[in-house]
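The other protein chains are all here in position, but one chain of the complex has been omitted.
Chain lettering (A and B) follows the sequence in which the chains are written, and residue indices restart at 1 in each chain.
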């Protein structure tokens, strides 16, 4: 397969994984969310300001999949999140260094927004930002090896306990 | 073609059909909209609440393509919709059971929002939701064999006479 065809294929792979990811959150199937990551994957949410300054502490900072599973368990036990619905809209995917076809890691970026629907039916733009991802394609199915969520606004809702 | 390449191909096919679909509505080319469906296709709009409860009645419930054509004809005759503009933004596509390469039906899901622009130029988030689609790829061009539109909010605008 030539580089261009590989690029087209990678585009579909990353898009599909991102869609699966959003489906877990928007469909309140949070228990399936960690399974989209490798064992040693990191998952962090930060803000554009913090990211640009190189500040180390994010809003969520999971250093492996176990920590992601713990977060979901804690969320369910605490029952802390409101009965609101989320809807991720993810933009067309940008592949970074896609010419490196020998690697098992695809580096990709995608912009997104999340729309929130509250129980009374009102809707608003909850957050916007971008994903900086590393996708491991060495196994039977693609998995996130690293996911960094960079939010555009520094004003973060205190309800932000779920993954984004 | 191996399953992964098939997956990449299917991703492009479904994305393109969804883009054609949105183009018919946003470009006010509603007459071309039923042609994206098979003769026996169903098209229904419902809400997340009704869908989760298994309630049978949707906002629109077309049981074949003729019913879709009738709706467009009625819309044009009644001239009931306001001179507002719609803009669909459709997220990356999720393929369901994409491993089943032998079938002529692709099952797919995609989240979307619709932004509305009124004649005075103001804009708002009109609806958000997801498409649950079956795409028939047995013919010369892909067509929807089934399309279920599940809206996130139960507060539905009474203007909702057009397809979404």
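By definition in this document, a residue touches a chain if its C-beta (ideal position, glycine included) is under 8 Å from a C-beta of that chain, and two chains touch if they have at least 3 such contacts.
None of the values given here were measured: they were computed from a predicted structure.
Screening A:23, A:130 or A:146 for touch with the missing chain picks out A:130. The chain not shown here touches subunit B at positions 8-9, 11-13, 15-16, 18-20, 22-23, 26, 85, 87-90, 92-93, 110, 115, 117, 120-125. Residues of subunit A in contact with the chain left out of this view: 4-5, 7-12, 15, 48, 89-95, 98, 109-113, 125, 128-130, 152-155.
One rule holds for everything that comes next: only the chains that are shown with their structure count from here on.
Spacing of subunit A relative to subunit B, judged by their CA centroids, is 25 angstrom.
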